[in-house]
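One structure is given below, represented as structure tokens, and several questions about it will come after.
Heads up, one of the protein chains got dropped from this complex, but the rest are sitting where they should.
Here the chain labels run A and B in written order, and each chain numbers its own residues starting at 1.
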Amino acid sequence: MTLAFSAAELIALLTPRATRGGTTATLRTIAALKDAQPGDLSFLGNPKYKPEVAATRASVVLLPADFDGEPATDQLFLLVDNPSAALATLCARLEAALWPRPAAGIHPSAIIARSATIDPSATVGPLCVIEDDAVIGPRTVLQAQVFIGRAARIGTDGWFMSGVHLATETVVGDRVRLHAGVVLGSDGFGYESATGRHIKIPQIGQVVIGDDVEIGANTTIDRARFSRTYVGTGTKIDNLVMIGHNVVIGRHCIICAQVGISGSATLEDYVVLGGQAGVAGHLTIGKGAKADGQTGINTTVAPGTFWKGSPCLPYQLEQRINVLRQRLPDLFRKVDTIAAELAELKRLPR
Amino acid sequence: MTLAFSAAELIALLTPRATRGGTTATLRTIAALKDAQPGDLSFLGNPKYKPEVAATRASVVLLPADFDGEPATDQLFLLVDNPSAALATLCARLEAALWPRPAAGIHPSAIIARSATIDPSATVGPLCVIEDDAVIGPRTVLQAQVFIGRAARIGTDGWFMSGVHLATETVVGDRVRLHAGVVLGSDGFGYESATGRHIKIPQIGQVVIGDDVEIGANTTIDRARFSRTYVGTGTKIDNLVMIGHNVVIGRHCIICAQVGISGSATLEDYVVLGGQAGVAGHLTIGKGAKADGQTGINTTVAPGTFWKGSPCLPYQLEQRINVLRQRLPDLFRKVDTIAAELAELKRLPR
Partner (left out) sequence: MTLAFSAAELIALLTPRATRGGTTATLRTIAALKDAQPGDLSFLGNPKYKPEVAATRASVVLLPADFDGEPATDQLFLLVDNPSAALATLCARLEAALWPRPAAGIHPSAIIARSATIDPSATVGPLCVIEDDAVIGPRTVLQAQVFIGRAARIGTDGWFMSGVHLATETVVGDRVRLHAGVVLGSDGFGYESATGRHIKIPQIGQVVIGDDVEIGANTTIDRARFSRTYVGTGTKIDNLVMIGHNVVIGRHCIICAQVGISGSATLEDYVVLGGQAGVAGHLTIGKGAKADGQTGINTTVAPGTFWKGSPCLPYQLEQRINVLRQRLPDLFRKVDTIAAELAELKRLPR
């Protein structure tokens, strides 16, 4: 996709209170202050990054109206009431260019149960299936070949890509974006073993997703055994993640690709899990705790802590042990030498 | 879903030979004897758990008719011929409430090859595709948007959720439950490398699934290079599992989420693999062997053993090494101290 904004177009779009400096660059993408290159737009969303503004190479920077620094050469400052809000405006514009909203209405090839309720402003694309008593909220778009099971309820402004599957009674909030192949509400993995066979425990709960959640391609979230599996507002989940039954995830968490979260685990708000990390069942990860990629979390984790390794240890300790581990060949040799010297010493006459 | 049974309703459903005690609790779920809480139903399916009956907090317990203990306060014993069978009866009732069986017949939007054979008691939901020579057995339900490839054969009482894909010649037994997005019969990953390119080895075998198997959402099982990839009766497989070509899995195994099993591995009966475990190709895991989550199995494993770590070691050894590993900083310091003391000692006059 060819996307390009001039400084003038940005000013027209974002209507800043004031501008400082100027740039001839064509703006092509958005980056954090410290990562930005010429041609990028950046922004100061959090005052703690203020020292990074002076060094940023971004061609355009969104700043709060009371910001008092000066731009570099060929750099434009846009002073706005709320840089984060301005950024969101720009993002919405960029996405609209790539994903133009389809017309409201139901494609004639979609199969819709009579008892389903579909807001007139929603879009139901080709070959979707919507079962009895399902509810689709205002302006929600089901792209194509989406399945919405019996009595599922979807809020406003959702965007479900092709091949999304929502099982019976799944509930999804507002402004939720589900990528292709997402499955919500598949049965949890629960059996009682008796007489050498595994007898299925009915999984009769549901999946409930808060507002402003995004879920990546082919991720699966299982329905609860009883009650609900829950994902809190603002949480972002990457591709091929597995979330087991009765897991409760807080607000604004970041769950990277291929993470697995076992049944009945709890993640408090702002937890960050690196790719391929695994979480054992029935434990709690405290607010703001983080885990590196491939970490195996098998213990309850305190808020704000950072973990690494499988099984996990505090990040700094694990890093230190990993360094020492590489020195094991030396250590074994050194201990052998010491043992030989000690034996020699003991043999000496006194 | 609001689900609730009174003691009286349970008695009416399960028709026990006798009852002992009583409870006013509303029964909402099923749990193992040691995990059960008030409001739960539990059961004694295996005599070895008999000692756990006295301590269980379950409000209702299914017991064999000759059980001689007494219930606690507000606890009801139901004495039945076969507690496991009674449990299965209850489970079937619970699931039927959530997943009412759709009417038999073929939805007019489904695309069915003329040479396909579909039992009149089967249900083929909207927008399914069934190719030539496929066979769908009695009472099997294809929920919606399911694909059944050429000459695939499915037994009786199957339940395939939306978006399941079965490639050409896949064979599935009776009472098999496949969750949304399952792929059976995709090509195995096999190439011969010649002159700097990877030449595909045709994958002309098939996938064969036994009876009473359940497979979780978005799991994939590859067809054999030749002959068959096989999953034995009663085995349960969780979400996002990968089973490579020519793998043979025995009966009543438990394969947790995101496990990967490489080509031509063999799992004997009752193997249990924890989440994210990996199994290398061309090896055998003996009957009843277990592996913890994230284990990397790169060796043939004897029956009944328990493994952990990557690469795997016997569970107890791996646990012990993980404890010692945390003491490496101390060990390095201690060896340095010893070396210094020894040098000092050697310097002393004798």
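The definition used in the following text is that contacts are C-beta pairs under 8 Å (C-beta built on N, C-alpha and C of every residue); 3 or more make two chains touch, one makes a residue touch a chain.
Keep in mind that what you see is a predicted model, and the values were worked out from it rather than measured.
Chemist: In the full complex, which of B:Leu10, B:Ala25, B:Ala167 or B:Val271 touches the chain missing from this view?
Modeler: Of these options, the touching residue for the absent chain is B:Ala167.
Chemist: Using the document's definition of touch, tell me which of B:Asp222, B:Asp238, B:Glu268 or B:Asp292 contacts the absent chain.
Modeler: Hidden-chain contact among the options goes to B:Asp222.
Chemist: Of the residues A:Ala72, A:Leu283, A:Leu317 or A:Val335, I need the one that contacts the missing chain.
Modeler: That would be A:Val335, which touches the missing chain.
Chemist: Looking at B:Met242, B:Leu283 or B:Ala302, which makes contact with the chain not pictured?
Modeler: B:Met242
Chemist: Contacts of chain A with the missing chain: which residues?
Modeler: Contact residues on chain A toward the absent chain are 1, 3, 28-30, 32, 43, 45-46, 83-84, 87-88, 91, 94-95, 97-99, 107, 109, 125-127, 143-145, 161-163, 177, 179-181, 212, 214, 216-218, 234, 236, 238-240, 252, 254, 256-258, 270, 275-276, 293-294, 310, 322, 325-326, 328-329, 331-332, 335, 338-339, 342, 345-346, 350.
Chemist: Tell me, which residues in chain B touch the chain that this view leaves out?
Modeler: Considering the whole complex, chain B reaches the absent chain at 109, 111, 127, 129, 145, 147, 149, 163, 165, 167-169, 181, 183, 186-187, 189, 191-202, 204-206, 218, 220, 222, 225-226, 240, 242, 244, 258, 260, 262, 276, 278, 280, 294, 296, 298, 310-311, 313, 317, 320-321, 324-325, 327, 331, 334-335, 338, 341-342, 345, 348-350.
Just so we're on the same page, only the chains that are shown with their structure count from here on.
Chemist: For chain A and chain B, let me know how many angstrom lie between their CA-based centres, rounded off.
Modeler: Centres of chain A and chain B (C-alpha means) sit 27 Å apart.
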